[in-house]
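Excluded from the complex is one protein chain; the other protein chains are retained at their positions.
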Amino acid sequence: MSEQGQPTEHAKAAEEPKVSPAELKKRAKAEKQARRAAQKEQEGATGEVPPAANGAHQDYTAQKQSGQQDQKGKGPQAKGQPQPKPSKQGGQESKQERAGPSTQSMPVRGKAAPTAPSKEQPKKDNTVVELLSHLYPVQRRPNLIGVSKDVHPAVLALGLQISTYEICGSSARCVAMLLAFKEAIQAYTTPRDTSLPRHLVSHHLSPQIDYLRSCRPLAESMGNAIRWLKKLIVELDPDKPEHEAKDLLCEEIDRFVHERITVTDQAIASSARNQIRNGSAVLTYAKSAIVEKTILQAHEQGTRFRVIVVDSRPLLEGKRLATSLMRAGLEVQYVPFSGLAHVMKDATLVLLGAHSMLSNGRLQSRVGTASVALRAHKTDVPVIVCCESVKFSGKVALDSIVLNEIAPPEELLLSSPAQPAVHPTAVTTATGKEVSEDDEPAAKLKSLHDWSSIANLRLLNPVYDITPAEYIRMVICEYGSVPPSSVPVVHRLANEGM
Amino acid sequence: MATPRPSSSDDDAFNIVATYRRVLAEDPDLTMPVAAIESLIVGLANTPSTTVSETLDLVSKLTAQLKSGISNPISLSAGTDLFQQYLISNLQRARGDFDQARNHLVQNGRLFVERAKAARETIAGFGKHFVRDGNTVLTNGGSRVVGALLRNAAESSNGSGRGSIRFRVIYVVSHSTTGNSVEESETAANIAALRERDIPVAEIPPTAIAYCMDMVTSCFVGAEGVVENGGIVNRLGTYQMASLAKAARKPFYVVSESHKFVRLYPLGQYDLGIEQNIVDFRTAKGSERGKKEAASDEGVADMEGEGVRSGSGSCTPGDEVDYTPPRLISGIITEGGVLLPSAVSEELIKIWF
Amino acid sequence: MVGQTPSLTTFLKSLKQNDIETSIELFISLLKRRQIKNSRPCAIATTHLLLRVVAEPKRKWDAQKLIDRVGHVGRRLVAAQPREMAVGNIVRRVLGVIREVAERDEDSLTDSEFSGSASPITGEFKQRPGLPTRFSEFSPLHGAAAMPHNMHSGRPGTADSMNVEFGGTPQRPGLMSSNASYAGQGPSGTSLFSILQHPQGRSPLATPPTGTQSPAMGPSPSRRTTGGEANEKLDIKAEVIDGIKELQDELDVVDSQIAESALDHIHSNEIVLTHTSSQTVQKFLLTAARKRKFTLFHAEAYPNNHEATHATILNGAQGEEEDSDERWKPLTSLGITVILIPDSAVFALMSRINKVILAPHAVLANGSLLAAAGASTIALAAKTHHVPVVVLSGVYKLSPVYPFDTDELIEYGDPSKVVPFEEAEFMNKVDIVNPLYDWVDCDLVDLYITNLGGHAPSYLYRIVADHYRLEDVDLNAKQDVAVKKG
């Protein structure tokens, strides 16, 4: 079970001697609060989500914890920062550990986030890459001031977590959103002179949605879900008493989550796993909950095969995948993106997750996916995409420039795993930076951390790229396996048909 | 490789074509160009010529006869042209020791043959570096050089030196009903030799090439002639093999002695200057080919001394060739080393300009 | 200095005091320990070392002895770190220089010696091999049967190409033309004639590759020495040293020479992408930046080279030796917009890029190249977007070695660059692969720019050919011969 992270233990144990019991208690408390909070927002939520969604889902909750902690400034990272000296490597190292495989609970993103706003606001102009200026968010991390008062607290919280990437992965976000909406709906009361179906959407829901959109562009799945929800509401019988209507809505939402996300994973995984045969070498990129599930299932059903995990900066999600697979007892090979060409020779199958499938059969997914698919295509290795139909989209795109998202450049500053303790807290603390400099030839040299102060220097950290359809042999969704060309068909059937 | 067919040669004192056939027959692992050179030398010896110009005339006459006498003169023309060019470049300049030079040629026929064979060994010698442990090699039968190369690799596969090289061979064998025996026996011999040396060999029909291409690591073929642009002329089927290899992104190597470089620049398949009745459209009334007999040799022009040939020049089945363009060739392994196709033309340019 | 970790600089320093054998051993172990790595440092170190070897005091060289000596040292160096091809290249170049010098002595004295009889040996030592060399450079076994035709291959063309190389001394063209006067050879002579050539005194059986070597090594030196003992020995050492010095100069100027052509390749407002940190590329771009505005996307080459890349972007490329502090201006200071991207983002952006500029680790005979890991992915992406890929490579990176098995050329690095050693469980259970180089096939490259100008990959064989002597391509071959002989 991936949660029972040995490394965490090490890390912890390693730091045990150093942090005074008092501190310990403090953290314990912090975490407990976090947990409670998490749990509060959780209520019911977990109900729908089976361990299937584990990967994504734990994140989702655990992230809440860290979210809380960040706000309280008590989270482990928060505590890690004020460490003044390199001599504390131990401490830092163990932090590193926590950021390592053991941290399904705190995606690396979490760390990058805090610094983002302060750094960004002032000199946006010279941090933007013109070519992609349209992609930069107007304002990341909306400050709670100025948000319309209609926005429901649950949604507010969610918005924060989404914008800080504590909840990422489009399914997770979608689920989280719907749950938040449930609360919002429950909290809603129809004004006198109008009826719920007419009023709810326009006056109550839309502010929520707008707010969320302002936090981070909505994922395709969220879009679909929202469309579905609106449709549902509008079609409600106006004479239905309000509370019934609301309950109905909530049930419907639960059903939606269950049918369109929870169960589908299962379905997809179980059909995809049959693509894995004895002796095959499955190559996958970054981390996708479905792919992970597929592989694990294939393993459980006794197929003998090995997995090649290709990973890339800055997120290093693949490492988390590799960790959980290795714990499950699979033979795993872990390769940095640069090694792609070498491992592809040995691969017999490429499994990819998706952010969304576009109507022209192209795949939008974690940046780098396209290269992987291309290489596979050139070396004649079949590429299979696992994707729930919720993620199918009506949009089309030709390249990754128009339709994309830019993550905070600070992520790129993350210290490489190569030298963990050299600048482990680098992202967040100035001291971290100095440390990193000390062992470079000239200590006086600028470091990447003052990039924003250097004219003409830009850091660009796109989130997605678009994989041309011809590289994709097969798309597996809960309706079965289809060629990329029939994505629009499925989309109409699944997302517009209802 | 061409085989003797009853020749319709003119009644000369010295019958070059016959000699050529004899030479070939006497020494089975002689290549056609060398055989041609041999026969020319014999010719030179038989007919006393005193002046340079005489000699040259004689040689070109003989060449012409020879070419016209043989159905598919591409390969041998490599030899004859080379010989002529050598004479021209050498005799003309050094008038003083004309006789010496002439004698040198006349006396050393055997030597040349030896060298030619040595060249083959040389190629095999380092060509084997292309065969690595765990490889699967695809080749189409018949080429002696390839045979030698693989044998050589097989011998060195027993852990001597760089450690064991365990490779497998896929032989494309066309059991053409009318197939010519030399060809077949050639292949059979090669295969046997390899199996002797504990190299697993599979025989597949040409139709199966595409099917097994995925398991292949590299392809080796011989060549009847390497043409000016770095492409090759070789037995029918080479072209398709090369194309398939290209499609599957497998390296496709040509193994050939450098004396097989021909001065020929084909623009396409039907531009080889020889008559092949591979495609034979028929109606109830019979073959179309009957009519367009006469107009059958464009592109022959650039093989000098080549007049319009009689219909006799059409290939026997199993003897047809096709042309493989340079873009499909990853490298040409000669006794001199591995050439990119682009280097070939440079070589030829050197002699002819 | 107490406990200073050895490096290129310390090595060069130590060269002065250490005796030669020690220096060689030291260099070898530095190579093995990767304390000297990457083409340029290796090349520099090699030249300096060989300089010492040649200049070895109280040692009288005749050409043959020198060749053997250098060849021997060379073999050891190459064996120590076969994947640092620059070392082998330099060794070959130096051998070339020696033969060069030897031949010049030849001419000064052989005229009298063998008048009519054209022996292959004289041929070989008489002029630098034009055709045959280029003809068989690719051969891992140095030309073999091609050897005999050397004697016919004096072509001014070749001379020129060499002059470019060694800033040709006046007498050389003369030397070339002089061959024509020898009996039994023609200007139009060519390798293809090999089987017809100069038979006298040569048993055909002597033709196989190793055999051919022996006469070259065996009789000839004695012959030559019997010739002009006196005048030869005087200068050969000095001459060779000059040759090597020239080589060193070449290494110094190579980048600037390449950079000169920058403006011919980078137009205004172009969007260029490059990968990892390379002096050559930096200099190239800097030169362009002086005149033109363009935008640079810089992929960081994680995990093996990203720190260096960052440093380059921020503070400009580093100077000659890796541990000197002397740096050039960063591009940004010239108003060039530099955009740092993770390697994974390359495909996403490729559609907007007009040119990809790569710096190889080594360039191979058939026009393919080795470059920092990730390069092939980039090149492939470029190919699919029809973006031209330009490779900047000093001639010293061109290797005559033919890539029989590309996997063998790849070096695998230290996994702890990918996953910290501390992550016990992970490092124990997952096998982590960290290749340092990628092999990029020639058909992914559109243009090579060397210090001699721009070339199509298909023409590269020619450049390679001009720089290495047929006999030197496979250094080990000599060993074989030796073994066979003894």
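Order of writing sets the chain letters: A, B and C. Residues in each chain are counted from 1.
Please note the rule applied: a residue touches a chain if its C-beta (ideal position, glycine included) is under 8 Å from a C-beta of that chain, and two chains touch if they have at least 3 such contacts.
We adopt the following convention: contacts and distances are computed from a predicted model.
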item	value
Protein name (UniProt record) of the chain left out of view, among "DH200=94 genomic scaffold, scaffold_1539", "DNA replication complex GINS protein SLD5", "Mannose-1-phosphate guanyltransferase" or "Nicastrin"	"Mannose-1-phosphate guanyltransferase"
Given C:425, C:446 or C:474, the one touching the chain that is not displayed	C:425
Contact footprint on chain B, counting only the chain that is left out	133, 158-164, 166, 198, 200
Hidden partner chain, residues of chain C it touches	2-6, 10, 21-22, 24-26, 29, 32-35, 80, 407-408, 412-416, 420-425, 427-429, 431-432, 434
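Rule of thumb we're sticking to: only the chains that are shown with their structure count from here on.
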item	value
Leader among chain pairs (count of C-beta contacts)	A-C
Whole-Å gap between the CA centroids of chain B and chain C	36
Centroid spacing, where centroids are CA-atom means, of chain A and chain C in whole angstrom	48
For chain A, residues contacting two or more additional chains	378
Chain C residues within the chain B interface of the complex	131-132, 134-141, 143-146, 183-184, 186, 188-196, 199-200, 204-205, 207-209, 365-367, 402, 404-405, 458-459, 461-462
Chain A contact footprint on chain B (complex, rising order)	214, 248-249
Residues of chain A defined as touching chain B within the complex	378-380
